[in-house]
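Since the structure comes first, as structure tokens, the remarks are kept for the end.
Missing here: one protein chain of the complex. Every other protein chain is in place.
So, chain A:
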Amino acid sequence: MTVAQPDALTFECETGNYHTFCPISCVAWLYQKIEDSFFLVIGTKTCGYFLQNAMGVMIFAEPRYAMAELEEGDISAQLNDYDELKRLCLQIKRDRNPSVIVWIGTCTTEIIKMDLEGLAPKLESEIGIPIVVARANGLDYAFTQGEDTVLAAMAARCPDKVSTVEAEKNERNAIQKLLNFGKKKEDVATEESEYADHPPLVLFGSLPDPVVTQLTLELKKQGIKVSGWLPAKRFTELPVLEEGYYVAGVNPFLSRTATTLMRRRKCKLIGAPFPIGPDGSRAWIEKICSVFGITPKGLDEREAQIWESLEDYIKLIRGKSVFFMGDNLLEVSLARFLVRCGMTVPEIGIPYMDKRYQAAELTFLEKTCHEMGVPLPRIVEKPDNYNQIQRIYDLKPDLVITGMAHANPLEARGINTKWSVEFTFAQIHGFTNARDILELVTRPLRRNNNLKDLGWDKLVKEEAKI
């Protein structure tokens, strides 16, 4: 291509006719993450059908989520919302006894203007279980943004004083203390001294527990203590957030949560690239260190060593191109990592671009492109899938990262695809998991390498051109 090279990232916005998951899908990973929660999605059969099919086998594992399926009487207000919700929530309390019920508002509750935020506090005091309201609907949000709405609502529930909570926790952990009786106060004190003296840091973003452990350990190596994590394993363990605490995001789609933490909880946001890929992980740690005035140690070697271990995979993708159709907001971070791996990225489709929250990541992407000597990608917000497919036909990228609706049809036309949703569910954060990202990215290339001599690239008959 002989297009003039732009020296800054270009941003475009298309029609928003694109495929993505409904944001209510966040219940699937959040109910697993927050072990004592129950998610009640207040919507219609359409929402239920989506969850049932998108979550596949998980639906059979007696999940801690359910639909409050609205019927005609609810829509026309013949039934009283408050009484109906009370009846269902009491049933949930009886059957599951959760520590929190999260109400997920949907398109329908928006349109009929059901006042969930108003009903929740009343019902909460009546039934004695916290009710958190998140309006994760398809009118306003895409896919992973669902988690953002839930965490933003949870942020309001984080305790604001250390002392009271600690006392309470100690009381609750009496048995554990009995078991640990050998461990004296001195041990705890020495543990504390491993850390540098810095203001409390709370990380936000839901990650699988092993990844939480890994990232916490990475920061521990730099002497940084993670005081808490939003969300924690249990609702009852939500971290303390006092005015002046520092917070850092681990995922690019958490802009509402970040805003809430800054504006409502008066925390200070550390704007960093996200810890995806060894480059991102290093930049993330470095930024946190720099805010606390700590000189990072050993990161050079650590990053180099990870890159070295990735070489066999990078060999497969170096010089190849990747096209992101866009559906989960991880696109910019993944693109930046893949550029560093030697790929070119003609287009990054993304549902929504918060240039402030992602500022550090965007700068890092730009810098990475310059350093690798590749053209800057065009970033297309609210993409139009039809137009994108025409561009894919023109550009013939080596890999398209896309939703399942387009993956099989593109494969049948000889275009390699990777299903984007897998990046949301796989473990991709930190140094340790960089290989897992490449495992996903290279899988179609490795598979198709195995098949390449069979002459089975194009498996649809030429379409008649009109």
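Just so we're on the same page, a contact is a pair of C-beta atoms (placed from the backbone, for glycine too) under 8 Å apart; a residue touches a chain by one contact, two chains touch by 3 or more; residues count from 1.
Heads up, the rule we're going with is that contacts and distances are computed from a predicted model.
One subunit of the complex is not drawn; among "NADH-quinone oxidoreductase subunit H", "Na(+)/H(+) antiporter subunit C", "Phenylacetate-CoA oxygenase subunit PaaI" or "Light-independent protochlorophyllide reductase subunit B", its UniProt record names it "Light-independent protochlorophyllide reductase subunit B". Remark: the omitted chain is touched by one listed residue; of A:46, A:97, A:290 or A:449 this is A:46.
The residue touching the chain not shown here, chosen from A:119, A:316, A:404 or A:426, is A:404. Residues of chain A in contact with the chain left out of this view: 16-24, 42, 44-46, 48-50, 52-54, 56, 59-60, 63, 66-72, 74-75, 79, 84-85, 87-88, 91-92, 107-108, 110-112, 137-143, 208-210, 213-214, 217, 305-306, 309-310, 386, 389, 403-409, 412, 431-432, 435, 459-460, 466.
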